[in-house]
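Written below as structure tokens is the structure these notes are about.
What you see is the complex with one protein chain gone and the rest in place.
For reference, chains read A, B and C in written order, and residue numbers begin at 1 within each chain.
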Amino acid sequence: MQATIIEAINDALHEEMATDDRTLVFGQDVAESGGVFRATEGLQETFGGDRVLDTPLSEIAIVGAAIGLATYGYRPVAEIQFSGFLPPAFDQLVTNASRIRWRTRGELTAPMTVRTPYGAGVRALEHHSESLEAVYSHIPGLKVAVPSTPHDAKGMLISAIRDPDPVLFMEPKHVYRSFREEVPDGTYTEPLGEAAVRREGEDVTVIAWGAMMHKTREAVDNLDGIDVELIDLRSISPLDRETVVRSVKKTGRCVVVHEAPKSGGFAGELIATINDEALMFLEAPVERVTGFDVPVPLLAMEDFYIPQPPRIEEAITETVNY
Amino acid sequence: MQATIIEAINDALHEEMATDDRTLVFGQDVAESGGVFRATEGLQETFGGDRVLDTPLSEIAIVGAAIGLATYGYRPVAEIQFSGFLPPAFDQLVTNASRIRWRTRGELTAPMTVRTPYGAGVRALEHHSESLEAVYSHIPGLKVAVPSTPHDAKGMLISAIRDPDPVLFMEPKHVYRSFREEVPDGTYTEPLGEAAVRREGEDVTVIAWGAMMHKTREAVDNLDGIDVELIDLRSISPLDRETVVRSVKKTGRCVVVHEAPKSGGFAGELIATINDEALMFLEAPVERVTGFDVPVPLLAMEDFYIPQPPRIEEAITETVNY
Amino acid sequence: MNEDPRPAPARPISADAETVSQDDVDVDTYRILEPDGSYDAERLPDLDDETFRELYRWMVLQRVFDNRATKLQRRGKLGTYASGRGQEASIIGSAFALSDQDRIFPYGREAGTLLIHGLSMRDLLLYWRGLEDASRMDGANSFGVAISIGSHVPVVTGTAWGMKLDDADSVAFANLGDGATSTGAFHEGINFAGVLDAPAVFFTQNNQYAISLPFEEQTAADTVAQKALGYGIDGIRVDGNDVLAVYNAVLTARENAMDGTPTLVEAVTYRRAAHTTSDDPSRYRERSEVEEWEKQDPLERYREFLQSEGLFEAIDEEAVREEIDEMFDDAVAAADEFAERDVREIFEHLHEEMPPELRRQLSEYEELLDERPDMYEHIEQRPKG
Partner (left out) sequence: MNEDPRPAPARPISADAETVSQDDVDVDTYRILEPDGSYDAERLPDLDDETFRELYRWMVLQRVFDNRATKLQRRGKLGTYASGRGQEASIIGSAFALSDQDRIFPYGREAGTLLIHGLSMRDLLLYWRGLEDASRMDGANSFGVAISIGSHVPVVTGTAWGMKLDDADSVAFANLGDGATSTGAFHEGINFAGVLDAPAVFFTQNNQYAISLPFEEQTAADTVAQKALGYGIDGIRVDGNDVLAVYNAVLTARENAMDGTPTLVEAVTYRRAAHTTSDDPSRYRERSEVEEWEKQDPLERYREFLQSEGLFEAIDEEAVREEIDEMFDDAVAAADEFAERDVREIFEHLHEEMPPELRRQLSEYEELLDERPDMYEHIEQRPKG
């Protein structure tokens, strides 16, 4: 079928709910109303109120209950309505979700998924536009996935739900509906922990993920005469170091694009990885095209904040001409 | 006077409480009992129960109330008993403390300090040994300081309290009492945002902060024939890029030591900075000596986790011999 | 030691420990104006005639503002908007009970509260247009809007604590929704306020929904007010569609608070509009339910009272509405004239002194914007609606 990202996610949830009756979906406004972005539309009708449930406005309890269910044998898929509202539950991720397997030496495990739309560009209110993947990537035991296409959104979400360990599934809400592509019917998985090379090239490696993949692709398409290798990172943690390193060894140049503020952003880990394993192949500094070290502006100014294609183009050109 | 870090902190609090009567100190067990590490000992006796207060077991409320007080004109110095218990208040840091000046365009400001002991090595229970400075460094608007000496602890804490914006002050509890040094009486400040070069050298730049400074110094002292430039980072945010870059341009080699897990750790930002501004000076990859990508083990095994001098020595030697 | 000494409680052993439950406590709903038009004269607040009328005019203003703003949004000239329709008595009644010294912590729906307390209508519109500059809250003694639900509650406690230390004649006043009562921040903030005897008023507009979730599914507690008992503070449950009752309730709460008892007020009302302009309430509630509440319209109820008291004659409702419409038009015009923002604005006001790295980011960006004017093809300085 042809599907947008949001449709693909909805489809993945339907598939997994049908496949494994220990899969549960809950969160704010996910059941009765089908989710503020309609990601969970139709689930309650199909699978009933026991398995698809609206929760109170309690992010701690949403994530905490997911842990309690998962360690008891269920496969919870919790939604946090916007990733800007995940910080209240940060402690549950750090203190319990990511380490219950560790703490109990494998006796209890937390096969749970926390889905949350992230990123700027939808003209929403404050706290609706954050991208804190770098923060979550630093929690050992927590996987962090960010799909950028409908195909991956479905396949990776199914992988996340089936994963034996907790996965934070960050959804690029800016491109939830911006395009359709062919998405296989039925069940399939896309692996977590593997980047995808979207375009092979010789001149420069460009790495992005989530919504930034699309800004980056636009930039790449605008660049004549530069043979870009474009990597969709897809997994922030675990990081597919191999694909990144292999590519940079080939091209000798690299640009990383992300929405989050520059300082402390995930580009740092990528650059450190390149430094570790491909430093001597670098012909130019790795460029970062990122959000600025400020909160995401309110809607009137947010476009200034988001890395736009011309910025990305400049960085690529500069890197190639370095 | 000769003072340990904990004594220097206590002294700084006494000084600032005496200097500015809008300074308040609160947190769990800080008043009546003087703090589990005795950082706040004697404050309540001297400054009274109105200004030095025990709070309930409510990290959200501790940080939240500090914001409310600071925006109302007070200078709160809140203690979070162990940095492993700061995650419940993460949202208050992200959502309110770091951005109230931004949100109100400077009308309201949050001149507040959150003190918290961080790091492993004191044989405590789970969640008592974390080092999440990289996480906090990624929040625009929040300063993050980590002193490593009594002199800095006092001077930087006074700076933090006087800072017009929120400062997270992470104290290396592992070395709270491990040594004394001369600490000036009375009031003085050490700037935030400035690293200190602890030892000049030509062969390799070694960067550490907090408790790791001491492990690192031990390693450096063990290394014969390597002329190390040793940088105590002191401020994680804002980062003193200049000092780092200047040093690496000189030495062409660098090792970063931190306690936190490697992936997503703050070494990434340092390496990215070096990549930005000194890549072509690098004669070897920057080495990271860090905690592993696991939670800090419980007390029986924690020494395995902490970067010990021989590990640091190896990394320095390898980098120099690269 | 017996290896397995426990009796199997699965075979029920009769146990009789007494429980305490919400049935053990009566929570009355305070009301002055009955839906049938009668009222409790004893309870009438001691206001002069003009103030009685002003209350009405401000309720009309809230209604008109909400309508106009919603329309503006539909025309793509405002961002997402959250209407207070149905909650006018709660919004205006509470606002009237506060003094200029009180610090307000808004949660979004209370246009009238902010306007009464000094914010200009232009700035309020600019806020909903997503302009940082408007959150300055110029003229009002107000914190920024707590978009992260419940996140302001502990901050309110801190400010109230400061007021107590200063012996100030004021309170910190939180506006919040029923949804916020499910958050950890609510709990920690109010519990701490109780310990501190802080002069804080936690004013909960229980409009029966947190987006699609009805109050009954947010908590098994029958009321918000009873949550006060868990904190050892006072609770007041008030008819949130009765502006005079709300006024008295918040005055009472305010006095209590200044006397050292923080108070949790629950104004029982109803959100008649969609959650925001992005929401479609037909997905989760029946139109008939809304209609039931329309019959309890707070403006009508209060108008009846004014009429029965002979106070309404001096109000020319038509003229009032026209005046408000004009204010709104002027505000939109002023908002439209508000200069395009300079990119510097998003770099400023985060730190008292901009750190070097941020300065560099700004100057590099300014250069880029110069060199690549096509950047502006990607930058729209307006709501998309």
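Note that in this section a residue touches a chain if its C-beta (ideal position, glycine included) is under 8 Å from a C-beta of that chain, and two chains touch if they have at least 3 such contacts.
Since this is a predicted model, take the numbers as computed values, not measurements.
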In the full assembly, spell out which visible chains the left-out chain is touching.
-> A, B, C
Out of C:Asn67, C:Asn141 or C:Thr219, which touches the unshown chain?
-> C:Thr219
Specify the residue from the set C:Arg122, C:Arg136, C:His152 or C:Arg237 that touches the hidden chain.
-> C:Arg237
Touch with the omitted chain, as defined above, among A:Gly27, A:Gly64 or A:Pro150 | A:Gly64
In the full complex, which of A:Pro140, A:Pro172, A:Pro295 or A:Pro310 touches the chain missing from this view?
-> A:Pro140
Answer key for B:Gly68, B:Gly210 or B:Pro295 versus the chain not shown reads B:Pro295
On subunit A, residues whose C-beta touches the chain left out of the figure = 24, 50, 55-56, 58-61, 63-74, 76, 88, 91-92, 95-96, 99-109, 140-141, 164-165, 193, 238-239, 241-242
Per the touch rule stated above, subunit C touches the missing chain via residues 1-2, 5-10, 12-22, 24-28, 30, 43, 45-48, 50-51, 54-55, 57-58, 61, 95-100, 116, 169, 182-188, 191-192, 194-195, 197, 217-222, 225-238, 245, 247-249, 251-256, 263, 323-324, 327
Against the hidden chain, subunit B presents residues 28-29, 32-34, 36, 54-61, 84-85, 88, 123-128, 262-263, 292-295, 297-306, 308-311, 313-314
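Heads up, the rule we're going with is that only the chains that are shown with their structure count from here on.
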Answer with line, ring, star, complete or other to describe the graph linking chains that touch.
-> complete
Most remote chain relative to subunit B, going by C-alpha centroids?
-> C
Express in whole angstrom the distance between the two chain centres, defined as the mean CA positions of subunit A and subunit C.
-> 33
Where the centres are mean C-alpha positions, what is the separation of subunit B from subunit C, in Å?
-> 38
Multi-partner residues in subunit C (2 or more other chains touched) are 132, 135, 144, 148, 151, 184-185, 350, 355, 357
Where subunit A touches two or more other chains at once, the residues are 84, 88, 126-127, 263, 292-295
